[in-house]
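One protein chain omitted, others in place.
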Amino acid sequence: MSATAIHAKHRARLQQRQNWLWRGILILSLCTGGWLIRDLEWGALWPSAGFIAKGLGASILLSVLSIGLGFLVAIPMAAARAYGARPLKSIAVACIESIRCTPELMVIFWVYFGVPRITGNPVDGWFAAIFSMTLVAAAYMAEIIRAGLKSVNIGQWEAGRATGLRDIQIFSRIILPQALKNMLMALLSQSVMLFKTTSLVYIVGVIEFFRAMQIVNNRVYAPFATYALLAIVYFICCWLITRLEGLIKQHRQ
Amino acid sequence: MTLDWTVIWQYREEVAKGLWMTIQISGLSILFSTAVGLSIGGLRVIPNFFLQKILGLYLDVIRNIPAVVKLFAIHFVVGLDAFAAGVLALSLHQSAYIADVMSSSLNALPKGQLEASLATGLSHAQAFRRVLLPQALRIAIPPLSTQFVQIVKNSAIVMLISLEDLTFVTSHIQLETFRGMEASIVVTFLYLLIAFAIIVSMNLIQAWSNRRFQ
Partner (left out) sequence: MHSQNLEPQTPQGRQATTLGSLDSGKPSVIRFDRVDKYYDSFHVLKDLNLTIKEGEVVVICGPSGSGKSTLIRCINGLETFDAGTITVLNQELGTTTSQLRQIRREVGMVFQNFNLYPHLNAIENITLAPRLVKGVKQANATARAYELLTRVGIADKAEQYPDHLSGGQRQRLAIARALALDPKVMLFDEPTSALDPEMISEVLEVIIELARSGMTMLVVTHEMGFARRVADRVLFMDKGVIIEDSPPDVFFNNPRDERTQRFLSKIMSHT
């Protein structure tokens, strides 16, 4: 660390220049990257573009469904763990922690192998996929929501009770909205993670993005292009959600 | 629905082998990802603009690509054998998160620690090694514990490249005997056992470090 004799205004200008330089470097490397990989076997993949797009659509649909359903399931689970009496709380803890500590693949197997045994009928892949992804989503989001509930000032409960509101009303109208606002960032991060996890459901026969690419690759043998495309698409999807997070944070301030 | 446990007993050797495979992969991945993650996390506190941007980009890329994609790419495209590919993919994946744990632990330290060590003439490297790192590692033990459990969970994906770990055994048992439910119960129990062992060990390490450093 050497003492600089640069005036403060210069320092700010330097930072700005560094930022632009970095953006320039990024764009340049993207362009060179694009130039370098243009020789990959994209042509082989192109005919199957529709199929691949359908796969991507399936991934997104699956993610949206399981995040939505998982969220709805997570709210009572979180409430049970946060406010429940001893027995209820222990059940909630057991459910949440056992799902959180088992591999996602095993949860998929649980649903896929276990449900038919209970109901006597086989399950179709999509059902198993949605069910298991919802369970995983619910378990993780329950923890986040629980943290959110705890972060709401206890005075809010007191204010609600003092005006004669019932607990369930206080919870749904006063506590929960505040908790969700606090936890929005964490929930979005969790959604990114869930989107990535959907790549596992192909094991039960669902043709989502990852599996679609594999099928195409097996047919036309274009491994470099395949994995390059996989990496790029996943990166862009996740990065978009992260940018959304950033925008929301800025908008808040 | 009746549960037939004898099937599992028949397959006990396979289950044991699967358990060993899971432990091996998880253990090695824990070692490598921690080594890499701690180093990168340490680098994250150097205030050089371009270094931080590059590191940030690298970590973003690793984080945003699913572990399975990395696994398959390393195994099928780069060509490593399944075991090596599994360890490498898992380590690479988790090192990004561990780097985050490390850099937030370092940032949680009071600024005065660095100032005091620099004020007595220590170099940045010396201050890092002797003053900042020991304290940051202590703070990092709980989140590292979570990360290690994550590694154990993620290790299940190696079954997709036919590595015979616990999850593979479950699927195998289902295919041969249709007793996947029982297998799932036993295997889940084993995974929980491993996770529990990790959490308990980390708690012991935390207690030991608290005693030693008062």
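In this document, chain identifiers A and B correspond to the written order of the chains, with residue numbering beginning at 1 in each.
Methods note: contacts are C-beta pairs under 8 Å (C-beta built on N, C-alpha and C of every residue); 3 or more make two chains touch, one makes a residue touch a chain.
These numbers were taken from a predicted model, which means no experiment stands behind them.
Touch with the chain that is not drawn comes from one residue among B:Val7, B:Ala84, B:Val131 or B:Ile205, which is B:Val131. Mapped onto chain B, contacts with the missing chain fall at residues 110, 112-113, 115-123, 126, 130-131, 134-135, 138, 213-214.
Following the convention adopted for this analysis, only the chains that are shown with their structure count from here on.
For the pair chain A and chain B, the distance between mean C-alpha positions equals 20 Å.
Residues 15, 18, 22, 26, 98, 101-106, 109-110, 112-114, 117-118, 192, 196-197, 199-200, 203, 210, 214, 223-224, 227, 230-231, 234-235, 237-239, 242 of chain A are the ones that touch chain B when the two sit in their complex. Those residues of chain B that touch chain A in the shared complex are 1, 49-50, 53, 57, 60-61, 63-69, 72-73, 76-77, 149, 152-157, 159-160, 167, 170-171, 174, 180-181, 183-184, 187-188, 191-192, 195.
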